Every structure is written in C-alpha cells, then in structure tokens.
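Removed: one protein chain of the complex. Kept in place: all other protein chains.
On to subunit A.
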C-alpha cells in the first residue's frame, strides 16, 4: 500500500480526516477488495503497516480503534459471565426435584416470536449504524427506535412467559433446574433491559449533540453490545429451548 492510499494521520496519532474518516473500517474494506478470499497473498512487511490501527511498531492506535478494542474485550468478559450460567444450566437441567422438566416449560411458539424480534432488532441496529456512517440523523434515530421497539417486544414476551410460568407455580424457587433456567434467561433479559436504557440515552445524545466522534464511538459500542446479546440468545434459544423441548 502506498502512503497516499492510507488515511491521512494527524500529528497526534488521531485521524486527520475528521468525523467522516473511519480509518479502520476503510482499511478493512480495502483489504477485502484487494484480497477477497482472505488468502493472505498481499505482501506483508513495512508497506502493510496501517498507522493508527495500533499494529506492530506503528505507535498508539487512534481513539476509535482503542474504544472498539476495549469494548470487544469487555464483551468477551460478559460472554464468560453467560458461559457460567450456561454451565449451571447444563449441570442442573436434570435437577427437577420432582417438579416440571425442561420440556414441560418451554413454549416454542412464543420463543419463535422472541427470536424473530431480537434478530430483526439486530438488523435494524446495523441499519442505524449504516445511517450513522452516512451521518444521517433521521434514519439513525428511526432505526434505533425500531431496534428499541423490537427489543422491548422481546422483553415483554419474555416477561409474559415468566409471568405465565409463575402463575402455574413454576418459579426459580421450585428446583435447581428452574433456578438455572430463570437465571440464564433472566440474565439475558436484564442485559436487554440495560441495553434499552443505553439505547434511549444514546438516542437522546444523538438528538442533542449530533455526531460527535465520541458519540459515534458509543454508537459503535452499542452495536457491538446488541449483536453480542443476539449471539448469546442464539445459544439460549438452541440449548435451552430447542434442545429442551426435545428432552
């Protein structure tokens, strides 16, 4: 890569291209274009270096890369929290203490709607970030709103499920299996609720402050968070609901 092709860097290591410049993603796109099948045929060496990405010996990364990277690491740690609750469910799924078994408490119809709502919300979330990339406030807000509504729908369906179960006396206090079921699904629900709170705060910030660099960074982190919740939900959907309904 010639120097002319790299995003211009400011003296202090931050992108000089201002709000519109997203060096890391631009660079990623360029790499895909030049090497679409990721065969690694592009030569490595000094010419490969991307200033601001924090690679090798190029000096500190720019703020955007640092924020995204740190948030990824946080997400990994959060996924480890989930993994413990998954492990507890795996250990305790047979510990029904004479109460209902997993197959008797899962309702695949409702879960299908929940899953659809959450996956769709990830899609709208991504669209909102595409709008952010284009610096379009209206569409950013609309898609964020759609994300929030779908997320809220998911949460309400989950609450309805919990309330129905509780109505039949199926509560976490009943057995080890139910403890780990409500614990795992509930932990995800708490994350979605926290995500909605964050989402509302971000919408207010976008509206009142516009696309300042730090707000774009936060939108990026929110996107990562929301997608991570989706990934965790896929695990819950598969392991708790699908595998549970067959058990």
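Keep in mind that, in the parts below, contacts are C-beta pairs under 8 Å (C-beta built on N, C-alpha and C of every residue); 3 or more make two chains touch, one makes a residue touch a chain; residues count from 1.
In this text, contacts and distances are computed from a predicted model.
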Identity of the absent chain, which is to be given by its UniProt protein name, from "Cytochrome o ubiquinol oxidase subunit 1", "ABC-2 type transport system ATP-binding protein", "Sugar ABC transporter permease" or "Alkylation response protein AidB-like acyl-CoA dehydrogenase": "Cytochrome o ubiquinol oxidase subunit 1"
Touch with the omitted chain, as defined above, among A:29, A:97, A:166 or A:234: A:97
Sites on subunit A contacted by the missing partner chain, in the whole complex: 11-12, 54, 56-61, 65-66, 69-70, 73-74, 76-78, 80-81, 84-85, 87-88, 91-92, 95-97, 172-180, 182-183, 197, 201, 205, 209, 214, 218
